[in-house]
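Of the protein chains in this complex, one is absent; all others appear in place.
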Amino acid sequence: MAKRLVPLLNRILVEKIVPPSKTSSGILLPEKSSKLNSGKVVAVGAGARDRDGKLIPVTIKEGDIVLLPDYGGTEVKLGDKDYHLYRDEDILGTLHE
Amino acid sequence: MAKRLVPLLNRILVEKIVPPSKTSSGILLPEKSSKLNSGKVVAVGAGARDRDGKLIPVTIKEGDIVLLPDYGGTEVKLGDKDYHLYRDEDILGTLHE
Amino acid sequence: MAKRLVPLLNRILVEKIVPPSKTSSGILLPEKSSKLNSGKVVAVGAGARDRDGKLIPVTIKEGDIVLLPDYGGTEVKLGDKDYHLYRDEDILGTLHE
Amino acid sequence: MAKRLVPLLNRILVEKIVPPSKTSSGILLPEKSSKLNSGKVVAVGAGARDRDGKLIPVTIKEGDIVLLPDYGGTEVKLGDKDYHLYRDEDILGTLHE
Amino acid sequence: MAKRLVPLLNRILVEKIVPPSKTSSGILLPEKSSKLNSGKVVAVGAGARDRDGKLIPVTIKEGDIVLLPDYGGTEVKLGDKDYHLYRDEDILGTLHE
Amino acid sequence: MAKRLVPLLNRILVEKIVPPSKTSSGILLPEKSSKLNSGKVVAVGAGARDRDGKLIPVTIKEGDIVLLPDYGGTEVKLGDKDYHLYRDEDILGTLHE
Partner (left out) sequence: MAKRLVPLLNRILVEKIVPPSKTSSGILLPEKSSKLNSGKVVAVGAGARDRDGKLIPVTIKEGDIVLLPDYGGTEVKLGDKDYHLYRDEDILGTLHE
């Protein structure tokens, strides 16, 4: 039942990162530390087409941790997991440690 | 009475996949397993035209299983069956086992 | 009084097909068989112009049976008959037996 | 006081055709015969400019009998007569006997 | 205090023609003769720029008598006189005796 | 604390001209002489970019006296003074004595 989704055009499939409400040593984190709306990119489309029909490749790669907009995105359930589809131009940025 | 429809421009004709409410061995499936709005592509247009009048071919092929948007699409009844027409840019992705 | 209309740009003139409510042998057809909104193309414009002023020819031909959108189209009465004008990009597809 | 108007860009000046309510032999015509909203083209602009500033000539000519849209057009009174200005792309088609 | 205005882009400066309410010999004119919304062009901009930054010259010249749209235009007071600024594409046509 | 602002793209920075309510010899001016919404250009951006990324230079120069639209513009306080930012395409014209 677990299906694999290949996004079309410049869509990217994101698995949202749910911030831990406790640290690994068991300390409860205050609520505001969960504010960053981020996710891990699990699949990337081939890119949108420009006005001459040529592909504009997506600059985001599978595995990137991305900052997501507060609104938008389409929820998709694949197997047991919830994912979200976004257009690459709606992704705000990539996050790095 | 069963007519064949050749979609125009970048329209594609989709037969929606109705998820089984029982498995083949007769076990009732919980409702949330039916959530994926998908369909099988049965006909594909020749493509939209770019601003110079050239065809931009549709990347979706007949037989593809596609993830459909929750809204949009035009219902079409051909013979006894219900189909839906979508613009290729509105199809979210292709589904693979 | 019967006038001939030559549509301008990418407009096409369609005579709607009224589905028979009885078969030729006199059997009444159930209502849902009349659902397909189709028509016969009786005249086709020379095509829209692209951004450089060049003609983009209409891919629909006189005599085509077309699937019409549920909304839109301009009613035109020529002589005793009712016709509808559509832009070619609004025609959903062509129908074939 | 009768002025001549040279329309600008792709505007065309139309004198609407008021359908006779009686035939020449005096027979009253039923109302529905007056339904066609048509007019005679009395002046034509030099054409709109494309995105490079080049003229796109108007394909409608002075003297053409045209089918007019039900809405739109700007009323202009020149001397004693009422005319209407339309953009050429809004004219539905040309009418021929 | 009387300033000279050089319109920018494709703007043109128009002095509206107020139709006489009496003829020169003193006869009062009926109201409907004042219906034509026209003006004399007193200054013309260098033209709008196309998408490559090139100038598209204005086809209307200083001194032209123009037919104005019923709405739009920006009122400008220069010295004692009222003028109106319009974009050249909003001017309906030029008037000639 | 007085900062210098370099406007970006096709923005221009304008210091509005407040019309004197008295002449230099002390005569009070009637209210309608203050109607012209004008300003002096104090800084000009490098220009907007066309669709190929090339700069379209701004035709308005520092020191120009410009006619401003009645609406729009962004108020900016630099040091003690109030300025307004406009896009160059929104400036109606240049004023000359």
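Each chain gets a letter, A, B, C, D, E and F, in the order it is written, and its residues are counted from 1.
We take it that a contact is a pair of C-beta atoms (placed from the backbone, for glycine too) under 8 Å apart; a residue touches a chain by one contact, two chains touch by 3 or more.
Computed from a predicted model, the values in this text were never measured in an experiment.
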Legend entry - Among A:6, A:46 or A:95, the residue in touch with the chain that has been omitted: A:95
Legend entry - Absent-chain interface as seen on chain A, which is shown: 32-33, 35-36, 50-52, 54, 56, 59-60, 67, 69-70, 88-89, 91-97
Legend entry - For chain F, the residues touching the chain missing from this view: 1, 3-9, 11, 13, 43, 45-46, 49, 51-53, 74, 76-78, 85
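Just so we're on the same page, only the chains that are shown with their structure count from here on.
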Inset, instruction - Treat touching chains as neighbours and tell me the shortest step distance from chain B to chain D. - result: 2
Legend entry - Co-neighbours of chain C and chain A - touch as defined: B
Inset, instruction - Report the chain whose mean Cα position is at the greatest distance from that of chain C. - result: F
Legend entry - Copies chain F and chain E - interface residue numbers shared by over half, same or different: different
Inset, instruction - Mind checking the centre-to-centre distance between chain C and chain F? Centres are C-alpha means, answer in whole Å. - result: 55
Inset, instruction - Spell out, as numbers or ranges, the residues of chain D touching 2 or more other chains. - result: 51-52
Inset, instruction - Assign the assembly's chain-to-chain touch graph to one of these shapes: line, ring, star, complete, other. - result: line
Legend entry - Contact pairs between chains, per stated definition: A-B, B-C, C-D, D-E, E-F
